[in-house]
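For reference, the structure discussed in these notes is given below.
Note that one protein chain of the assembly has been removed; the remaining protein chains are unaltered in position.
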Amino acid sequence: MTMPAQDDLSIAKRVRRFLRDHPLVPLVVLLIGLVVVLEIMRPGIFNERWIGNTIKFAIPLAMLAACQTLTMLTGGIDLSVGIAATISAFVVATQVAILGTPGAIAVSLIPAVMIGIANGIGVGLFRVHPLIMTLGTGLIGTGCLQVYQRTVIATGSSVPEILAWLGTGRTYGAPNSLLVFLPLAALIIYALRRTGFGRLLYAIGENEDAARLAGVRSWQVILALYALSGLIAGITGLIYVGLIKAPSLSLAVPLLLPSVAAAVIGGTSIFGGRGTYSGTIVGALILTVLTTMLTVLQMPEGSRRIMFGLIILVVTAVYVRITEDS
Amino acid sequence: ASDYTIGVSNTVQGNGWREEMVCAMKAQAKASGKVKSLNIAHRNTDAAGQLEDIRNLIEAGVDAIVVNPANPEGINAAIKEATDKGIVVVAVDQAVTEPSAYVLSNNQEEYAYLGAKWLFEEIGGKGSVVYMRGAAGAAADDDRDKGFKRALAEYPDVKVAHEVFTGWQQDQGKQQILDYIATGIPFDGVWTSGIDNVIVDAFVESDVPLVPIVGADNAGFVGQLNSVDGLVGAAVTNPGSVGGAGVTLAIQLLDGDKPDAQTVLVDPQLWENKTDEGKAQLAAAADPSLDPEWPVSIMIPGWTTYSKDDIIACKGPGE
Amino acid sequence: MANEPLLEASGVVKSFGAVLALRDASMQVAAGEIVALMGANGAGKSTLVKILTGAIRPDAGQIRIRGRDHRVHSPAEARQTGLVPVYQEPSLIPDLDVAANLRLSETPVEPFLKWVEELGISGLRLDEPVHRLPLATLRILDLARALASEPDVLLLDEMTAALPTDLVERVLKVVRRQCELDRSVIYISHRFSEISSLCDRATVLRDGLTVGTVDVGPGSEERIVEMMLGAPVKSTEEIVRATGQSLPVQTQETPRLRVRNLSSGTKLSDVSFEMRSGEVLGVVALEGQGQDELFEVLAGFERPTGGHIEIDGRDVRFHHPADAIAAGHVYVPGDRADALLMQRSVRENIALPFYARPARWGNINMGAEKTRVDGAIDRLQIDTRAQGEVQRLSGGNQQKVTIARWIAAGVRTLLCFDPTRGIDIRTKREIYPLLRELAAQGSSVLLYTSELEEVQLACDRAVVIFNGRVVDIIDAQDADEPTLMRAAYGLTNGSAGERAGDNAEEPRP
Partner (left out) sequence: MIRFLRSHYWLTGLFAILALLLVLTKIIQPEYGASGLDSLARAALPFAFAAAAQTVVVIAGGIDLSIASMMAVTSVTAAVMMDGSSEQYAIFVVVFVLCLGALMGTINGLLIVLTRVPDIVVTLAMLFVWEGVALMILKAPGGAAAEWLKGLLVGPLSIPGIPASVTVWFPKSLILLAVCLMVVWIPFRRSRFGLSVYAIGSNSLAAFRTGVAVNRVKVGAYAMAGLFAAMGGLVLTMSTGIGAPIPGPYLLASVAAVVLGGVVLGGGRGGLLGPIVAVFILRLVRTDLTFLAVDPNITTIVEGTIMVVVVMIGGLLAVRGRRS
């Protein structure tokens, strides 16, 4: 009877185990791989300017994806973030002339948070399916934005300096939006790992009955969660309007599907209980780099989209292979 | 007497151009004094969804329908059903192939041709341009592509360095041009399908020399043509107010005045900021109080009778 | 059993990532033989069953059936070769009705119904969705389905763990009959009484290793336990006696918990009893007599439709388990899957109640958390080799985590619903004293158990419930199995209701 010792493992096995226990590593490796491919496709693109641009565009995506990650952890989803962000952006641009920058920023976050609270009440207290609830509040938000837009057509719009500076400016080559994003990301990562609230998100997502048994009133957590999601979406809208500098009525709406994609590519499960925000951030970067690839690929639009889809598939397939058990 | 009810069907929501179109319809209906109410079906959908909306409008008993068609052929069946019931149908912005409908459309092919020709001329008839199209698979984009290709054929030394679809989305257009600028591959001009002001911003923010840029007459871009140092460019008009013109045509038809032709094309104008004449046109057209996404050509002489205040108020009859 | 073995496994190895579940497992079963597979929680019994029936693949090892190599890739293939398991977890599809489940597994309905009847379940509706059935019924249906396919080798993995005593008797009878038909059974259970009444031999696993096979007979129990645990152990009675002296009862004292005329829905009607601090009060009942509802009401899951709950003399109303917890009432449910976050770590599972209130949503003091959690892990001796995810723990260790949580969070009244279900003898010997110890420190414990012998080992008194009412309250020294059994069937002499009522008013010394 031999005792196969625990450390008597081949290097390959050990590498695999390491990758499995640190799922962020393969994700980052895949990201780097994509960048290398891009550089081969378009030599010279990998420069300071491009990196800056990529980060600039990845940040709003990663922030909206934070809303998806957090809600998905509880088995939910937030389809209203695209419109919530857009509303904040539009309100700030139209109110800045009237209220001044600080006032406009403060006022612009209110509707986003209200959408979040409405979601929280619907999902947490009335048990409406998050998908329907957030789809519904998204529609309601869209309508309200259009009505609001009617009332302010004559006032014109302008993007506050500070937001433009945050959205497009750079300091020592680094995008200024990092000033908002890095603390936010650190806070989210910390909150998920080291706070009671974070623990409860995972707990509710995996087994709500078990959480209840442990004395958790889940509606409280859900309400706080969706309100937070709305707030993050609102802040994202502000950063995004600073970046695009054109407050349109559908500004951040196109980011909705990619925000879900960034979270799932980063390893978050839509059924709840599994996922990390650091994975989501890398997922957002991967998607942004893929979009660039799609832009610089010279081929008909149809084949371009096919390539885009296939790359997403291959990247995640490789990732799954590397990280799965035995 | 103000007793007509007019139905409106539109399939894109949340876009400044379409908002202006709807406001022009409302303002014109009110200004005409002949419309009791407007019944507007306005949402994001496809041709099949528009069929549904038109049929609902028929059921609702409207006298005329002004429609911005999702594509030229897809809604013919419902248009036929409407005209069979004696309802007047006017297609605006985009033509339809159903012969019983009247068409009052912006000339999309000409839009692209005019701008592209100016651009190729501007870069001296040779060099490479970035071709930033609209949404892949959209009928209007296809029409514009025909115009662009026609101009391209006239300038054999002009090459398309890069062709992308912005999906008519500001953020996408901006990221695409920034990505392309980052590759460092030189190019001599940019043609856009209306996603224009973010392109100028991208050049300014990236600190690279501006190249000639062609866009639409959106308030934001027109303002930039007037104010951005070193920007040479041209705005091609693509009036959203064509909606108001459509309402006028529908009322005329209901009143029994048949126009000479079934199809009226509104031909675009080009305003460039190279010549003094062009500068004057642009300065006159500029309107910083408008939403940057709104085309500045808020009226079509001969077709619309409302005032600027009317269209900005965006109120229909009875509101 | 001289003839060639029907089933023979040798050198079976299986690892799950870092956890080596089986190192070198082997066993033999001859035709017509009932072999017990014994081992502590996490020894690898379930893993071996899964490998034999094709649910998972071994890393190495040889399995032969009737001398021929046995390679199956799915339980369906295994069934074709005559190997039919009843796994430790229910395997019926929860959202389908019973009939659809039978169709899916291609089980003939007639024999199935016959077995169900024989196993003591009456009034089963074939169009009932499975998720509405109680756990015990699910286990019986699993078994009936396995029997209906007339297996050569039947593998029963803790089949009886969740069953009340009456059903266990039926199961044993049916299993015993299998070997008369020259069929074999591999039988896993932590209950020695079952093993000695049923099995011919016992193969013992320890830490994934087959340490030997023992013929079951008088006196073999001590040997088996020694092999399982690798060391001689004190008997249960000794341990319990050492810690669990019944407290002298002070009648004046306000009871910790007083339940008056409690009812809930149709299942629970008019239950009254009292429980004092420092008392372990047993609850004894046959399947479905209202004990589930009683615990759910006391734990704040359901609102009672009538009656009162008093804690320390004050009337309380629970709207949510959180209210109950705030009042010191904590609940350990019978089905551990209800209580655990299977994908999270042992630590997070144990620490979960710490953060339930919004005031505690903030920063976690990791050091303090670790101390508390480790304390509870030590106290319950949880095998934390696979602590990264609770689902990788063996069933018994999972069960311990559900209790450890409340040891760490603090408890005044512990509502334990069958806590020793599926728990090995060593752990049981840890849990009884633990309950007694908690009681000795001033907590009270309400303990429902499906194993009647536990009542005398762990409890001070036992409340017997029949048909939603308290029919008797029996002191531990009188609560031998026959007495309890008779009471549980509602066969107490005298007017049970009155006696129970008297008891509630004026507890017997």
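Order of writing sets the chain letters: A, B and C. Residues in each chain are counted from 1.
By our rule, a residue touches a chain if its C-beta (ideal position, glycine included) is under 8 Å from a C-beta of that chain, and two chains touch if they have at least 3 such contacts.
Computed from a predicted structure; not experimentally measured.
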| item | value |
| --- | --- |
| Left-out chain, listing which of the shown chains it touches | A, B, C |
| Chain not shown: contacting residue from A:T137, A:N207 or A:T236 | A:T137 |
| Residue of B:Q13, B:T83 or B:N107 in touch with the missing chain, whole complex considered | B:Q13 |
| Touch residues of chain B, complete complex, unshown partner | 5, 10, 13, 22, 37-49, 51-53, 55-61, 70-77, 135-139, 141-142, 319 |
| Sites on chain C contacted by the missing partner chain, in the whole complex | 55, 74-76, 79, 85, 87, 90-96, 100-101, 103-106 |
| Missing-partner contacts on chain A, residue numbers | 79, 122, 126-129, 131-133, 135-144, 146-147, 150, 257, 260-261, 264-265, 269-271, 300-310, 312-313, 316-317, 320-321, 324 |
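By definition in this document, only the chains that are shown with their structure count from here on.
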| item | value |
| --- | --- |
| Whole-Å gap separating chain A and chain C, where each centre is the average of the chain's CA atoms | 44 |
| Between chain B and chain C, centroid-to-centroid distance (C-alpha), Å | 72 |
| Two or more partner chains touched - positions in chain A | none |
| Multi-chain contact residues (two or more partners), chain C | none |
| Touching residues on chain A, where the partner in the complex is chain C | 1-4, 6, 17, 20, 194-197, 199-200, 202-203, 206-207, 209-217, 220, 224, 273-274, 325-326 |
| Residues on chain C engaged by chain A in the complex (per definition of touch) | 13, 15-18, 20, 23-24, 209, 299, 301, 320-322, 325-326, 331, 333, 338-344, 348, 351-358, 360-364, 366, 405 |
| Footprint of chain B on chain A - complex, ascending | 42, 44-45, 47, 49-50, 53, 57, 142, 145-146, 149-150, 153-157, 168, 240, 243-255, 288, 291-292, 295-296, 298, 301-302 |
